[in-house]
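For this view, one protein chain was removed and the others were kept in their places.
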Amino acid sequence: MIDWLVNLADWHLLALEPPGWGGLLLQGLATSIEIAAGGYLLGFLIGIGGAAGKLYGGPVTRDLLEVYTTLVRAIPELVLILLLYYAGSGLLNRIVTGFGGEPVEISALAAGIFVIGVVQGAYQTEVLRGAFKAVPFGQIEAARAYGMTGLQVLRRITLPAMLPHAIPGLANLWLIATKDTALLAVVGFTELTLATRQAAGTTKAYMMFFLAAGFLYLMVTLVSNIIIGYAERRTRRGIPEVSA
Amino acid sequence: MNAMLTREFWQPHRIGLAVTAVVLVAWMAVSLRWDWLPKYGPLLIEGVWVTIWMLVVSCVLGMLLALPIGLVQVTGPWWLAAPARMFCTLIRGTPLLLQVWLLYYGLGSLFAAWPEIRQSWAWPYLRTAWPYGVVALTISFAAYEAEVMRGAFAGVPKGELEAARAYGMSPFTAFRRIWLPRALHRALPTLSGETVVQLKSTPLVATITVIDAYAVISRVRQDTFLTYEPLLFLALIYMILAGVLVFMFSKLEALVPVKGA
Partner (left out) sequence: MTKMLTAALVAVTTGLMASVAMAETVRVGVAAEPYPPFTSPDAAGNWVGWEIDFMNAVCAEAKLECVVTPVAWDGIIPALTENKIDAIMSSMSITEERMKTIDFSNKYYNTPAAVAASKGSGITATPEGLAGKIIGVQVSTIHADYAAKYFAPTAAEVKIYQTQDEANQDLAAGRVDALLADSLTLDAFVKSESGAACCELVGNVADDPAILGLGVGVGLRKGDPLKDKFNAAIEAVRASGKYDEITKAYFAFDIYGK
């Protein structure tokens, strides 16, 4: 028993320089955050398009978007990641070569961002749709009456006005995105969780490395929460407090 | 469900989309390889059963844990509220996959270092993988659902509780008759979504050698070298399971009167 307590506290294994594995873990953390951020932004673009399509699109667009969001929300992320990770690039290449192009080589990073982005997109579509609907229609009509184009209305009125409503949902999705990157470990992508398992497997100090990784993920969440709290206060400025 | 049968649903473009979908499915059925299905069918049914079992057990146990954890955050003394709060932050702040591995490969291998545990009655269970899977899933569900229950408990109007007191109910009776049912009522609409999320988390236990539906499909992938067909079929299984869950919860919600909610 004392044996494993000593093993548990084998702190030099966490040193930043080799032979410590700390540097590798931090590198994994950086990759995780990079993918989460990339996937989140891609998801935001999909979400804006999806929400606009669901609210203002034609019947076919609306139905297809409904199929997309329903599928993503019903199928486990792990299965989606496997499907998209292997099928995504294969499909893209078939399309590219079908048009007579050279096969494209998709980096693992881009594939990871794509996968997280598609999953995030479905959830962000729903969050943003709700937020868009919360913008009083009179404001949009007024903007139209001023002679603004559709894009101008979106940029000047709708987006700023809906943001306070969207932020709680979007913030929650960001936290989900950071945790979903861990699933990429299953396709062999060396982000924080897989780097941790490799370190743990090599050194056999499973408990310590998993706790260390848990600590890093927790820090991401806590730091995010601080930023989110600040952003919420900022965007809510000047908006009357409405009792929920 | 009934919406499907109405005339309103079958607008012209929907007929077009449905035809496209049918053609797509037919194409998949014909041009992709499905000859592995009969051979792995029985295994797959067992796997789906394990998935359902994991889901039900972890949701029921998780909910039972979530009630006190949510409640003490609303009304408990600080020395109960603070640890409850910390538990939720810890679990919700880290990936479930990491928790599963921490329990199985981390904690589980520490048990083996104790001869007392290795010789005890519990060892035959601790050796297997499913207890770790159930515990990890239960803890996770408890943490997320406790957050919901905290909001639900806090959201029950104070006046109702005061009225209960005025009727001369003891605090416990008031809790049992008013506070708990009203809070559960408020939490019910989110339960459907949370359970689907939990269903989607169950395949993670396959990474610690529990043979659920996902693990069976992994085996098919290994044995047949097929990439898409098994995964597509697995996606279909989860869609059906999610659909059944949502349907069951909508029936449940319909049973509960919504007046004044």
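A and B label the chains in the order they appear, each numbered from 1.
Rule of thumb we're sticking to: a residue touches a chain if its C-beta (ideal position, glycine included) is under 8 Å from a C-beta of that chain, and two chains touch if they have at least 3 such contacts.
All of these numbers come straight from a predicted model, not from anything done at the bench.
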{"item": "Of A:I33, A:V187, A:L211 or A:I228, the one touching the omitted chain in the full complex", "value": "A:V187"}
{"item": "Per the touch definition above, residue among B:R92, B:R150, B:K200 or B:R221 touching the missing chain", "value": "B:R221"}
{"item": "Residue touching the undisplayed chain, where the options are A:T70, A:N93 or A:S224", "value": "A:N93"}
{"item": "On chain A, residues whose C-beta touches the chain left out of the figure", "value": "18-21, 23-24, 27, 38, 41-42, 44-45, 82, 85-87, 89-90, 93, 103-111, 113-114, 117, 155, 159, 186-190, 194, 197-199, 201-202, 204, 206"}
{"item": "For chain B, residues in touch with the removed chain", "value": "105, 108-109, 111-112, 118, 127-129, 207, 209, 218-219, 221-222, 225, 227"}
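Rule of thumb we're sticking to: only the chains that are shown with their structure count from here on.
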{"item": "Centre distance in Å when chain A and chain B are each reduced to the mean of their C-alpha atoms", "value": "21"}
{"item": "Residue numbers on chain B that touch chain A, as the complex places them", "value": "11, 13-14, 16-17, 89-90, 92-99, 101-102, 105-107, 109-110, 113-114, 196, 199-204, 207, 214, 227-228, 231-232, 234-235, 238-239, 242-243"}
{"item": "Residues of chain A touching chain B in the complex", "value": "1, 3-4, 59-60, 63-64, 71, 73-80, 82-83, 86-87, 90, 175, 179-183, 185-186, 193, 196-197, 200, 206-207, 210-211, 213-214, 217-218, 220-222"}
